[in-house]
Every structure is written in C-alpha cells, then in structure tokens.
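Right, one structure below, let's go through it.
Only a single protein chain was left out; the remaining protein chains are all shown in position.
Let's look at chain A:
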Amino acid sequence: MFQNQYETVFILTPVLSETQIKEAVEKFKKTLTDSGAEIVHEEHWGLRKLAYTIQHKNTGYYQLVQFKAAPTTVATLETEYKRDERVMRYLTTKLDKYAIDYSERRSKGLIGRKNVESAPKAEASTETQN
C-alpha cells in the first residue's frame, strides 16, 4: 500500500493530569496504528508556554508524532482531533525528502552540529530537557 511520511503536532489543554495526558496520547497513537500507520518517531515536549492565548489558556502540552501512513489516515486522525475536546490545536504536515532527512538527523540529535547555521543549540538543549 502506498505510504507517505507525515508529522503531526498537537497541543493538549494544561488542565489535564499526567496520566490523562498519557492516555490521550495513547488514544491518538492507537487511532494511527489501527488504520495501518507505522509510528517512526515521537517526542513529548511537555508543558510549554504559548505565544498567544488559546481558549483562555497560556500553556499547553505539546506532542509530536511522525508516522508513515496512507493519505486517508490523516483524515481519520484529524476527525479524531476535532472530536476531542482535550486537543486545543493540531497540525499535520507531509514530509518531503529533505524533511525526512532532517527529521532523522533531528531524532538522532545530530542537528546543531552538522548544520551550524540552522537549528541553533537552543533546540538541542530543549530536546535534552524533555
């Protein structure tokens, strides 16, 4: 079956407890795997400050998931996002060949050494914090 590589980031409300967050993340990962997606990489950024208020909230839990899936999977995932009140924001993007290369290096923590100009050390430090 034809597959693309996608990357999705979603923001959960800060009112949730640790276990509720884990449960919500598991739920979305399950919707992905149930529709035949293969999860490549995931990152939990934790509670972050938002650049502007969303639903009267200044913070949110960020979660990133990279997966390989058929194009129809994205639609089912996004319907799940829309139905779930815990999700404040989401973004799903298709990764092109440069993005796949970049995200592979990023997941290995190579960003910041290879590309001096891009991906400053600040990003590498946030990755180690989480």
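To be clear about the criterion, contacts are C-beta pairs under 8 Å (C-beta built on N, C-alpha and C of every residue); 3 or more make two chains touch, one makes a residue touch a chain; residues count from 1.
As a convention for this text, contacts and distances are computed from a predicted model.
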Which of "ABC transmembrane type-1 domain-containing protein", "Small ribosomal subunit protein bS18", "Putative exonuclease, DNA ligase-associated" or "ABC transporter permease" is the UniProt protein name of the chain not shown?
"Small ribosomal subunit protein bS18"
Hidden partner chain, touching residue among A:16, A:40 or A:54:
A:54
Considering the whole complex, not just the chains shown, which residues of chain A touch the missing one?
9, 11, 50-52, 54, 60, 62, 64, 89, 91, 93, 96, 98-99, 101-102, 106, 115-120, 122-123
